[in-house]
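Excluded from the complex is one protein chain; the other protein chains are retained at their positions.
Going in written order, the chains are labelled A, B and C, and every chain counts its residues from 1.
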Amino acid sequence: MMETNYTFDFSTALADRRIPNPILTASGTAGSGKELSQFFPLSDIGAVVTKSIMLKPRSGRATPRMAETPSGMLNSIGLQGPGIDIFLENDIPWLVSQGARIIVSIAGETVEDYAVLARKLRAVPGITALEVNISCPNVENRGQVFACNPTTAREAISAVRRNIGGELPIFAKLSPDVTDIVSIATEVVDAGADGLALINTILGMVIDTNTMFPRLSQKTGGLSGPAIRPVAVRAIYQVHAALPNVPIIGMGGVASGRDAFELVLAGASAISVGTATFGNPTAAISIKEELENILIEKGFATFHQAIGFAHREEI
Amino acid sequence: MMETNYTFDFSTALADRRIPNPILTASGTAGSGKELSQFFPLSDIGAVVTKSIMLKPRSGRATPRMAETPSGMLNSIGLQGPGIDIFLENDIPWLVSQGARIIVSIAGETVEDYAVLARKLRAVPGITALEVNISCPNVENRGQVFACNPTTAREAISAVRRNIGGELPIFAKLSPDVTDIVSIATEVVDAGADGLALINTILGMVIDTNTMFPRLSQKTGGLSGPAIRPVAVRAIYQVHAALPNVPIIGMGGVASGRDAFELVLAGASAISVGTATFGNPTAAISIKEELENILIEKGFATFHQAIGFAHREEI
Amino acid sequence: MEMPTINSRAQQMDAEVISNKRLGAYNHIVLAVNEIATYAKPGNFVAISVGGAGSSMVLRRAFAIYRAQIRPDGQGVMELVVAPHGNGSKWLASREPGESVNIVAPLGTAFGIPTEPVRALLIGGGYGSAPLFALAENLKTKGCRVDMVLGASTAAKIYAPLEGKRSVNSMTLTTDDGSAGTQGRVSDVLPSVIEQNQIEIIYSCGPMAMLSAITDIANRFGVMHQCSVEESMACGIGVCMTCVLPVEGRDGITRMVRTCIEGPVMDGSKVTWSKSREIPDGVWGK
Partner (left out) sequence: MEMPTINSRAQQMDAEVISNKRLGAYNHIVLAVNEIATYAKPGNFVAISVGGAGSSMVLRRAFAIYRAQIRPDGQGVMELVVAPHGNGSKWLASREPGESVNIVAPLGTAFGIPTEPVRALLIGGGYGSAPLFALAENLKTKGCRVDMVLGASTAAKIYAPLEGKRSVNSMTLTTDDGSAGTQGRVSDVLPSVIEQNQIEIIYSCGPMAMLSAITDIANRFGVMHQCSVEESMACGIGVCMTCVLPVEGRDGITRMVRTCIEGPVMDGSKVTWSKSREIPDGVWGK
């Protein structure tokens, strides 16, 4: 490692908000924050991204909800959660009390859901940004996922934009299960998203060869973990190439500082850590430390310089 | 394992053709066949699927052409090959001389390419079926992949159907990189495909954290190997549910008899082995043997009974 | 939801394998640990990384803590009973002494110990007996009478070490194939054992179907039933929501509750032992 006598600037910007470092939890993989706080202070990472919260309490799906796969896993939680009201009453104040920066992830079943969620959140203090999970089935459109169709993706994001006011930056979280992710990204940015979160899980299935039925109760589930990292890198690279000024929260299979660095080089302004936390409760902290060391070793003076660095001209 | 005193019927049907067992090579992963024949007699497996052959000789892409990924790999070969004429002169007669059953994979850059390839193949003796790889960039349509668009997918398959005559069964090989694979499958079957081959590789990227550039010369490449098996199982399951009478050649991350069985339960009538061969030259043979043992152990009397077995009603 | 203080003693550490011995169908593994040995209570579990560097297995495996203590020489030890089942547990069962494994422990809830001496019945299925021996010792210390019923498919799958047998007043075995004890299931012998010994509380650990059957019998006899459940767990620390069961709360509402953090030890009578693969009607948020 090189000796450095300057102070490395590890902070990053999520639209107009600055956070001290770029490592976040991935939505749905950090519980309410309390569980993880047994292992490290939540204020040590850039921000906690909450699990996607919906309007009403949700039981989620029946078990089995998960299956391990080669270098990954499937999950089918079905957005279990207490609903926005209890969430605002309990979870947010507790996270604020911990000094954590908070990115609230929201999910809806209808465009109106997104609008109402945004209104409920607009005046809440202590929130850094919204992540809008549009990888959910749209009950008004044959259950097709909002993020899989440019029109419904746009509608969900516009609803949030209109109702949140000019205050909170909003990040649209996209599904990789589309023919052309750049066109969806362009559409939601045009609809008012300040940034993007890439990628959500990939639709997959495991069949239990003992029972000879699909393993998960809902048959399909979302594939996450290192197995999908090449897809995440590709999606981030493509979208950053098309929309170089739009900040991206990158995620998908990041389990080490090296992996985080790969997504940053592709164009991510921040990195969410999901599945890796299941294998290692302090994954986010070690990833943060390893990433900082790599960046310093490579001679970057600021984290910002590394964002999208793989897009430079080859000489 | 149960004692069996009946003869297990391991044969399978690819449309109107019957092959003695359901294990095939995956296109592009068995060289010309000669290389693999150093390790086992090619006639021992159901059929050899040739690498996708094009009209003209192709140099393929520059190196690096591959990167290992967690439980998988990326490749970007770019369909290197000698072109259909040399292929028909050299490769086919040699495969025939080995007693191998042959499925010829073809790929084109234009709809007309597919038509010409089909005409060149229609009278060639010794071929069991065609696999039509439509996961290639369409030079007439901004390089968009044929299989990513229902219209271009249909055009390519119709061109083959019209020009091949009624003789050879044709299997359309689809890309998983689409929003709705069932609609593409339905389209190509409607256009005359007798069966489907699922799945081709998933678009991915690896960035070399030393050079800080994409590892592959063409930046993106196709992800294969066990990492993508859950995606293959899901695609096969979805398509088999929608089109239960259309035979599917299943592939994607099959490395053991258990894995092959998983794809069969999802709905595959035959299984292609690709990346696993790179790690183990005799993978196809051990997969074949393991699959047969599993099927007998589970009490199936014929391979046919197991196809799509995971779709039965739960009781 | 309350603030989970439950895993506040949990630590992540590399633990050296001190010994690993085959016992019937299981491996008895002893790990060298630090002071967490004093925090672990019967019922807690440990989550272990499997496969080593470069493994394709990304999730930890959960194992009940069979026993944990500080040895006279000051060394903390944690003992497990591992059934080599799939790739992860097979990997663990093949670790040689001197190798290390990464653990997170102690996790989850523990069996509740009554303040008064009571007549307790401990029921284990297969390796489910593992946490019951340390529990038996604790109960003995409190002056309880402890009876035990262990069941498995076959004799080799009954885990009942000699010293364990010493700490119980009676031990009844059942096997499906009759190779040890009574032929049949644990639930077959249960009514008579409960009646004979005037059981006041049941502690159980084993397959879910067994726990469900025990709950029915316990309810019938009006006996309390603490059971340690075993749902597939991705994280083991309460952050992923994969390990849930429908459980009735103090407010009478049934919720999908995480068995890793509000379990594995739960009040059997509060669990809706419904068919898997569906959310029972009436669950909060259905």
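Operating definition for what follows: a residue touches a chain if its C-beta (ideal position, glycine included) is under 8 Å from a C-beta of that chain, and two chains touch if they have at least 3 such contacts.
Quick caveat, the model's predicted, so the values are computed rather than measured.
Asker: Checking the contacts here: which visible chains does the omitted one touch?
Answerer: Looking at the entire complex, the absent chain's contacts are A, B, C.
Asker: Which residue among B:A30, B:I170, B:L291 or B:I307 touches the omitted chain?
Answerer: Hidden-chain contact among the options goes to B:A30.
Asker: Out of C:Q11, C:T38, C:Q69 or C:N87, which touches the unshown chain?
Answerer: C:N87
Asker: Which one, A:P70, A:P176, A:G195 or A:G308, makes contact with the chain that was left out?
Answerer: Counting the whole complex, the residue in contact with the absent chain is A:P70.
Asker: Of the listed residues B:M66, B:L88 or B:I296, which contacts the missing chain in the full complex?
Answerer: Checking each option in B:M66, B:L88 or B:I296, the one touching the absent chain turns out to be B:M66.
Asker: State which residues belonging to subunit C touch the missing partner chain.
Answerer: Where subunit C meets the chain not shown: residues 50-57, 87-88, 91.
Asker: List every residue of subunit A that touches the chain not included in the displayed model.
Answerer: 70-71, 226, 314
Asker: Considering the whole complex rather than only what is displayed, give the residues of subunit B touching the chain that is not shown.
Answerer: Here the touching residues of subunit B are 28-32, 34-36, 38-39, 51, 56-68, 70-73, 75, 77, 80-83, 90, 94, 217, 225-226, 255, 275-282.
In this text, only the chains that are shown with their structure count from here on.
Asker: If we look at subunit B and subunit C, which chains touch each of them?
Answerer: A
Asker: Quick check for the class: compute each chain's Cα centroid; which one is farthest from the centroid of subunit C?
Answerer: Centroid comparison gives B as the farthest chain from subunit C.
Asker: Hey, which chain is the most central one here, using CA centres?
Answerer: A
Asker: What is the distance in Å between the mean C-alpha positions of subunit A and subunit C?
Answerer: Inter-chain centre distance comes to 35 Å.
Asker: What whole-number Å value describes the gap between the mean CA coordinates of subunit A and subunit B?
Answerer: 34
Asker: Please list all residues of subunit B that touch 2 or more other chains.
Answerer: In subunit B, 70-71, 226, 314 touch at least two other chains.
Asker: Do you know which subunit C residues sit against two or more other chains?
Answerer: Only 56, 277 qualify.
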